[in-house]
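Every protein chain except one is present and positioned as in the full complex.
We just call them A, B and C in the order they show up, numbering each chain from 1.
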Amino acid sequence: MKKDTKPKALKRLARIEGQVRGVAKMIEEDRYCVDVVRQIQAVRAALSGLEKLALDDHLETCVDAALSSDDVSNRKEKVEELVQIFGGRM
Amino acid sequence: MKKDTKPKALKRLARIEGQVRGVAKMIEEDRYCVDVVRQIQAVRAALSGLEKLALDDHLETCVDAALSSDDVSNRKEKVEELVQIFGGRM
Amino acid sequence: MKKDTKPKALKRLARIEGQVRGVAKMIEEDRYCVDVVRQIQAVRAALSGLEKLALDDHLETCVDAALSSDDVSNRKEKVEELVQIFGGRM
Partner (left out) sequence: MKKDTKPKALKRLARIEGQVRGVAKMIEEDRYCVDVVRQIQAVRAALSGLEKLALDDHLETCVDAALSSDDVSNRKEKVEELVQIFGGRM
């Protein structure tokens, strides 16, 4: 991960952890289910944003380096991983 | 939320919180981006399952009660909320 | 379906049918796979829009009528169908 991506990602994760605890508190306090669901959706959106951040970083570092290198099997491996990961996003 | 759904949801949230902390640790330890992304996807899948649990509970309690009641505007409100929530899942 | 939704939906379907034939032509002419994939994605987006049109119409007609009626089992049936349909969108 790039030097400036790392603290950004960790900051987002700290916020996401707080959101997860917030959902637990809502359930403990018997808050309205619809509000709970909306809050869970907000956490999922935050995680999706973090995933995009990590993916973009990966593309700009490891994948780009592999594509520039002479190592054919490493290039193919990196792209196969990418296809797998994108499959998991859907 | 139903009596047996609540502890189940809280248990899942405790596990999800642990997973989120695990992702932070992976990033701190400079683990391979692809493994980080996969772990984020696993957390999102866990949250999606929790959301389904909360939604199903809501359908079986609040929505079902509203549909059985004589309060037309409450019935419509519940269904409108439902449509909104489902929109947020997509 | 409402009187003004029907011609709108049919017009969209005629366009979608043309798009599907367009994709077939692209494949027959050995056009670049990436352009084919993009065109398929455009057709899927058009179908998704049509689905939303049909769903909104359904909500404003059948579902709204059921919710206003005294027939409890019809209300529940309509909402169950809705939940199923939304599941299929995801």
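General remarks:
Throughout what follows, contacts are C-beta pairs under 8 Å (C-beta built on N, C-alpha and C of every residue); 3 or more make two chains touch, one makes a residue touch a chain.
Not measured: the values here are computed from a predicted model.
Here the chain not displayed is in touch, across the complete complex, with A, C. With the whole complex as reference, residues 59, 63-64, 67-68, 72, 75-76, 79, 82-83, 86, 89-90 of chain A touch the missing chain. One chain is missing from the display, and on chain C it is touched by residues 1, 6, 9-10, 13-14, 16-17, 20-21, 23-24, 27-28, 30, 32-34, 36-38, 40-41, 43-44, 47-48, 50-51, 54-55, 57-58, 61-62, 81, 85, 88-89.
In this text, only the chains that are shown with their structure count from here on.
Distance from the chain A centre to the chain C centre is 31 Å, each centre being the mean of its Cα atoms. Computed from the mean C-alpha positions, the centre of chain B lies at a distance of 27 Å from the centre of chain C.
Chain A and chain B have centres, each the mean of its CA atoms, that are 17 Å apart. Shared interface positions of chain C, i.e. residues touching 2 or more other chains, are not present.
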